[in-house]
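A protein chain is absent from this complex, but the other protein chains hold their places.
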Amino acid sequence: MDSVLAWLIITVIKILVILGIVLGIGAYLTLVERKVAAHIQRRPGPMVVGWHGLLQPLADGLKLLTKEDLFPRYGNRFLYNLALVLALVPATLVFAVVPFGPEFETFGIKVKPILTDVNVGLLLVFAFGSMAVFAIALAGWASNSKYALIGSMRKAGIVVSYEVVITFAVMGPIILAGTLSTYEIVQKQIEQKLWYIWLQPIAFVVYMFAVLAEMGRVPFDIQEAEAELVTGFTVEYGGMKFGLFPLVEWYVEGLSLSAIAVVLFLGGWSPINIPFLGFIDPLFFLGPLSPFVWFALKVTLLFLFILWLHWTLPRYRIDQITSTAWKVMLPLTFVNLVLTAVIAPLIWR
Amino acid sequence: MPWAKAEEFVELKNRFEGLEVEEKPTLTALHVDKGRLIELLKALKEEFGYKLFIDHSVIDFPDKDPRFQAFYILYNVDERKRVVVKTWTRGELPSIEKLWFAGKWAERECYDMFGIRYEGHENLVRAFMWETYQYYPLRKDFPLEGYATEYLPSLNEVLWGDNLQGLMNYDRMHTPVPTLEDLEITEKRRLQKKAQIVLNWGPLHPGTHGTMWFLFDLEGERVVQCDVILGQLHRGVEKLAENEMYNQFLVYTDRMDYLSALCSNQAWVVAIERLLDITDLVPEKAKYIRTMLSELQRINSHLLWLGTYALDLGALTIFLYAFKEREKLMDIIEGITGARLTISFPRIGGVRMDLPEGALEVIKAFIKRFPKELKEWETILSRNRIWLRRNVDVGIITKEDVYYYGLTGPVARGSGVPYDIRKFEPYDAYEWVEFDIPVGEKGDVYDRYLVRLEEMRQSIRIIEQCVKALEKMPKDAPFFAESPDPKKLKLPLDGIGLKVPEGEIYSSGENPRGELGFYVYSTGGVKPYRVKIRPGSMYNLCVYPKLMKDRVIADAVAILASLDPVVGEIDR
Amino acid sequence: MVKKVFEKPLSWLERILFLDFIRGLSITIRHAFRRTITTHYPYEKLTPPKRFRGFFGHKVVNGKEPQPAFDEWVERFKIKVEPGRSRCVVCMLCKRACPVPQLFEIEGEKLPDGRRRVSVFNMNMMLCTFCGFCVDACPVDCLFQSDIHETASYTRKDAVLNLELLERIGRDWQARREDEPDRIWIDDAQRQKLWYENDLKLPEVRR
Partner (left out) sequence: MIQWLVFFLFSGIAVLSALGVVFLPNPIYVILALLSVLVSVAGLFFIAGAELVGAIQLLIYAVAVTVFYVFVLTAVPWEKAIKKDPFYRVEGLISFPLVLALYVEMVLVFLIGVSVSPKGQFRELITKFGNTEVVGAILFSKYFLAFELVSLVLLIGMIGAVIIGRKEAQTYEDHSS
């Protein structure tokens, strides 16, 4: 009886930690983005609220909360609000299968820093990832405006086509690791002393492009191509609801998909890897904490790379985006699958 | 001023018996009667090579029997000659839409302003006013301040009860204002719906960079047909011109194309100097200063185009980089002229003030670093595969289209037509500086982008030569013309006193957006009788519906940005 | 004379290794580590150049008038000259030179000793185009344009410059910037924030 109780308490603690991390960092990522974008464009970014703009997310949050909440006249109110829930919940659920670090020992209980070590972790990631399509389609339809409908059709089209691409791109590392559970994938990479990015460069590039499309970042930034449609399907939302969609899409999903990328390709919490030889760990002085720091470091670096891309490249046209998904990315992943099938036995020996 | 000579039209004279040719130093005109007008225009276009349509409008003589004198200005790009065809009419004219599509928009404007009916016009609607407007504003019998028929008290009075007596006593009666129903009728008359959905893109839309109202007939994402409603920024500049003195109208020229104020001022000033025939009186230093400043203004305007163009296609950082350089240019212009946007620095006969100390050093410092910045942006954009995918083979304008749609400026040069007024009819110091004209070959959006970037580099070359020449001149060289005897020809620095003799002229300057031409008809006195302004970006915009056929909405932004229209110049 | 514009297409090697993206990204990262160029407006302000065409002002009689012209016009219009008050000779030249004459409202008043003085000089700044024709037309260099550009106001009445306000601007301008040399701008730290990368050294002012 007490093991179930202990298990329950640990899970509740894990849930609280993960929710705290996700939503807390999510808000502060808006500040990181505005600072990075500002310095790329030779301007200082938010400086007024708090020292160097540290309180800016709170200010934004307060402003959005106090904004008036409009509702289009003939829209469908229940779906209008349901779309929000359907956007936020799956995006945060993805963190349930993300392993933050190795197993560790506290107060005599062995704790795995992963919410649920389901051995179909990766499948769940894509199931939750594509639940976002519901939110987009319903948001567009429920706000009863031409712009919102066209915007939601476009965005949903992209997310569906890149859902397929991302699933196939991830096949490579799964074959190498031999399991679907995210925790074991990282274990395997540490055992084989090999990050999967060295063997799967094509898969990594395709995965990154699919992440950009899934998040709606440039060059697949069709959602708020403000030049044509005002802000895509969120045009009829106001106040915090309008603020929530980019928070979900850009920051929560951004974090989760780059965390999965780190798990699959950059060896989770393992330090820097030289293929087949082993690991060098410049942060060894941190001791048991270093894996967690390594994981956080890699996720932030990947996220900053996405920001860097977002503020440099122009944006594709909608039909070019979907045609690259089906005509370029998908064949690339098939080629990659064939290659992995050839070199995989070399790794399993 | 290469106008066509009289003897070239001898062969035409015997073919059209009523034709007589009038050749003046400022203008060569062919007078023909209304019946044979279309044949003459067709002959000029096919046989004599006057393919490029420049402008068409009407002059109103209320006391004469055939009341309106219509004029058509054509240009022969190969032999660089210009001719004006004139005819008299009471209110009916044959439409020249089949010969030049640009004529369609010019005729809409004449119908709107003068009430001239055109038979054979495909969809004769008002160009700027709303459909249910009853008057014809540019006619001489329409008062300058309009008929104040509507009671419209100012909101301060109605809501807060301010009493607006005294200097600010705005009269409560107001000229008619369009209601929503009027705009509804305008929209219905403008475009017959053929496909699924009519998407209203404008009049206030972040993508249009100005109050242009686009109607897209959409079939899914594909545009079946498209048309534009203009007039949101129509301030009746031509009506004002008829009531302002020659020098004072300078202030309105920099409100038209508000991004290249100095180039428009220079074009107006050169037009009046040519009409007065005092171009050689203007001192050399003034000419160099005016040329250098208008080239700085050209780079300034191209930077804004580049910034908003990259912004529309998603490259947000280029917007900030372009505006960083633009800020430097604004500082230079502000230091020399005192104003950043509405600069009325040139005067008829020279410039307002000499260059301040340190101006040439600052310009040299700017020129030294600007090509490096341009190179950096090109590495980000020009060979970026996304930029190429969005721009290559999009919105292709062929050479024939340039003539058919009356396109000028970078839009024409992008398709391979080397039409540049600074080379064909050099004014001010353009004949003393040497520079190249960038020309594209395919005529798609990418070529126009490259042409404008190359034009910025050529402007840098011009400014370099101007700075070198200005440095050699003595400090106290004159910057304003001394008229030989002030009694006969008074050339004041301020706005009053300039008397212009009888005559008419068409002279144009090369604005960053195309040819800005002034057709000035003066009957002596201090105020012009009629000023027709040839807007570069209006005729560049009339090719937009043709480019948008069968394209995706996302291209609408790229093609519009490549035409670079400015609403102030279109609506005048 | 005619220059063909051309850009060579992407080679397949560049397509495979994303070289065009890498080159673009390297430029943005270089810009990220350079100094920021913006002035933080309400806290740091740029000083406009001397020739700036901002709000108008009346220069005050302080002995530095353009001598031959000032005495001539005072005699012709029999104006009472008071040191510390506006130099205006009520000649209406500025109103005639202005493209929008309705913005001027000028009246002179006859004093008991027979001389005249400017009593009302209102300028409705909502109609003004700031073109500076009136400044050129003023024969006694009384009307001028100061460097005040923060001119927003809540009511239409505040947008009207009356004589007393014009004189106050004039006195402040004559005290502050009258004897500055006619330079393109004042080379202070705020200007250098934008111009430091052009390593610009304005020549020393020859007093």
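Every chain is named by a letter (A, B and C) in the order it is written, and numbering of its residues begins at 1.
What we mean here is this: contacts are C-beta pairs under 8 Å (C-beta built on N, C-alpha and C of every residue); 3 or more make two chains touch, one makes a residue touch a chain.
Everything numeric in this text was worked out from a predicted model, so none of it was measured.
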Quiz item: Thinking of the whole complex, not just what is shown, which of B:Val394, B:Leu516 or B:Val543 touches the missing chain?
Solution: B:Val394
Exercise. Consider the whole complex, including the chain that is not shown, and state which of A:Ile10, A:Ala59, A:Leu79 or A:Ile175 touches that chain.
Key: A:Leu79
Self-check item: Per the touch definition above, residue among A:Leu55, A:Leu124 or A:Ile175 touching the missing chain
Solution: A:Leu124
Self-check item: Interface with the undisplayed chain - residues on chain A
Solution: 4, 76, 79, 82, 118-120, 123-124, 126-127, 130-131, 133-134, 137-138, 140-141, 149, 152-153, 156, 160, 179-180, 320, 323, 327
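Simple rule for what comes next: only the chains that are shown with their structure count from here on.
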Quiz item: If you tally the C-beta contacts, which comes out ahead, A-B or B-C?
Solution: B-C
Quiz item: Can you give the whole-Å distance between the Cα centres of chain A and chain B?
Solution: 50
Practice problem: Please work out the Cα centroid separation of chain B and chain C, and write it as a whole number of Å. | Solution: 28
Self-check item: Residues of chain C touching at least two other chains
Solution: 21, 24, 28, 31, 37
Exercise. Among the residues of chain A, pick out those that touch two or more other chains and give their numbers.
Key: 40-43, 311-313
Quiz item: Mind pulling up the chain C residues that touch chain B in the complex?
Solution: 1-10, 14-15, 20-21, 23-24, 27-28, 31, 37, 48-53, 93, 96-99, 105, 122, 124, 126, 129-134, 136-137, 145, 155-157, 160, 181-185, 191, 194-195, 197-203, 205
Quiz prompt | chain C contact footprint on chain A (complex, rising order) | solution = 36, 38-44, 47, 308-309, 311-313
Practice problem: Using the touch rule from the top, collect the residues of chain C that touch chain A in their complex. | Solution: 21, 24-25, 28-29, 31-38, 40
